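With one protein chain removed, the remaining protein chains of the complex are shown where they sit.
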Amino acid sequence: MKIIEVHDVSKSYGGVKANTDISIDVEKGGITGLIGPNGSGKTTLFNSIVGYHPIDKGSIRFEGNEISKLPVQQIARLGLLRTFQQTRIYGDMNCVQNMLISLPHRKMTLREALTTNTRADHERAEHLLDFVGLYEKRYLRSGSLSFGQQKLLEFAMALMNEPTVLLLDEPTAGINPTLINGLIERLKRANSEFGITLFIIEHNMRVIMNMADRIYCLAHGELLAAGTPEQIQGDQRVVDAYLGAH
Amino acid sequence: MAILRPVFYLALLALIIAAPFIFPDFRTQLATLWVFIILSMTWDMTGGQMGYNSLGNILFFGAGMYIAAVVTIALAYDVGEYTNAFGGGTYKFTTTQYFLGMGLGLVFAGLLSAAIAWLMGYLLFQFRGPYFAIGTLGAAIAAGELVSNWEWVGGGQGIALPVYPGDFDVGKLFFYYLFAATGVILFIFLRWLYGTRFAGAINAIRDDEEKAEAMGLHTLRYKQVTWAISAFFVGIVGGISGFQNIHFEPLETAFQTINLGIFMVVCVLLGGKGTLWGPIIGAILFHVIKEVTWNYLLGWQWVALGALIVITVVYFQDGLMGWLARVKPEWFGERVQKKPDLIAEPAE
Partner (left out) sequence: MDQIISNIGLLFEFPVVNLKILIDGIMIGALFALAAYGLALVWGVMNVKNLAQGDFVIAGGYVAWSLTNIGIHPFLGIPAAFIVMWGIGWITYKLVIKRVIERDLFTSLLATFGLAIMFAQIMNLMFGSDTQSIDLGYDTLHFGPGGFVDVPISKLIGVIVALSLAFGVIIFMKRSRMGQAIRATAQDARAARVLGIDTDKVYAFTFSLNSAICGAAGAIIVMAWVIQPFYGITYSIRAFVIVTAAGLGNLPGVIAAGLGIGAMEQYGAHIFGIGYQQAIAVLLLLIVLFFRLLQQRRKRQVLQ
């Protein structure tokens, strides 16, 4: 079943066409990758989906409903969550507080929000912090963590939010290479254990080839190729795009 | 440590109850101190905890004052005639009418102020940053002007309420305890509220609203609710102040934008934004400084107040609590804590 359907979407900034007639589907329950060289329009497409700017034409559907005109918070409340390329966490709070704030408020009534966090919430927060390897640092001010650790924290916060779909913008960028394998493992487990559909922008080819069921490749704002990792790897156009040849 | 906490609170409560007898000459000042404390705590709900700095919370103070007064009068007489006969006429209130009017008036003052905050918040909370602060400031100024043009509630002359039916000194005690009770209830309420998920959500709005939106928080609703709760207490305090002042008028007493309206902000900044105790400590500090120095400033009080705001904002914005958090981070729970061996398990 398709959970996100991007159909014929175009977006330009002034005269620059960032996305042209892009159509992409994300399968429910799977891991979908989005690759492409710098400036190929990956983040623009992400921002169009999660509602950061209007699109010029086309349609974006989430679980069958049109979302291309909704603002960010309404889309987020449908269960479509994103992480940021430059991580965004609440830097003045400690990790546990960051996690507790990320409880899925969209599923709460005001009355439920006006209760204290339960023991189960705390345990879940600590469990997820353990899951991403930040357990020991859970009472440190999150702003004092390294960039890579903040990224892991943001990922844990996203899991805490119990999203239906999680859009990750370059999850391994800036992370210590020795930790990347662990992160791939955790992303896969998030997908298989928590049943979260993942849609990932990734620069690191090895990472995405290891995870995704299906990969889309953008170049110059247009959809260049789509297919399984094997197909993409064997696609001469993709190789050319990455090498800069035409 | 665990046993010290209830002891501390009990001692504090005893002090609050005994204060007007320990300082019998300062009963009115002590009552005013409670007004400062309550207004500071309510201001901090949006300003400190949520990052929305209102310059117009005094609007709810004035609104509460007028609402409580109008309700009290309306129970016994025609409001228009009563305010028209300002200073003249013979309008007597029985003790029952006085207290019934006050009770009902305060309930209405709180609820209607909250409703006003909810409605205004729907528009104002969709603006970030300067527009919110200026919008609220403008709203408070405009409210004062509108009310002073509204003859039915006495126009620029304001309203004269009946005097406390009973001994003058008992009246002073009565108002002190009324303010103190409101303040204690507010404190207990906030202590609970700041532990809920809701508080986490408004803190998230303060720290990074865009992230909070991206995480699916009902940001607008939470902001409205916070302001409405804050306005509820401000309205009640305004209502009580109306009865305490007996006579009040719109610009100098009710909608006193640059006096009380800005005092509460200074109190919170002095004590430390976004903490439970900061506003209280700040209010005490400010009130004491003000009472001690005010008379020696010979007409330059307001200039000094402006200077105090500027200096606090520029040099001491984190306030006392913020300063403490900087020099003693471990008091505020910042630490590395290893996983206890009992529940340790391999990470992978």
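By written order: A and B. Residues from 1 in each chain.
Throughout what follows, a contact is a pair of C-beta atoms (placed from the backbone, for glycine too) under 8 Å apart; a residue touches a chain by one contact, two chains touch by 3 or more.
The structure presented is a predicted model; accordingly, all values stated were derived computationally and were not measured.
Of the listed residues B:M102, B:I141, B:L190 or B:I281, the one in contact with the hidden chain in the full complex is B:I141.
Subunit A residues in contact with the hidden partner, per the touch definition given at the top, are 51-54, 69-72.
Within the complete assembly, residues 53, 55, 123, 126-131, 133-135, 137-139, 141-142, 145-146, 148-149, 258, 262, 265, 269, 299-300, 302-303, 305-310, 313-315, 317 of subunit B touch the chain that is not shown.
Simple rule for what comes next: only the chains that are shown with their structure count from here on.
Within the complex, the subunit B residues that touch subunit A are 193, 195-198, 200-201, 203-204, 207-208, 210-219, 221-222, 225, 329, 333-339, 347-348.
Interface residues of subunit A, counted against subunit B in their complex, comprise 50, 72-73, 76-77, 79, 81-82, 84, 88-94, 97, 100-106, 108, 110, 112-117, 130, 133, 135-141, 157, 161, 182, 185.
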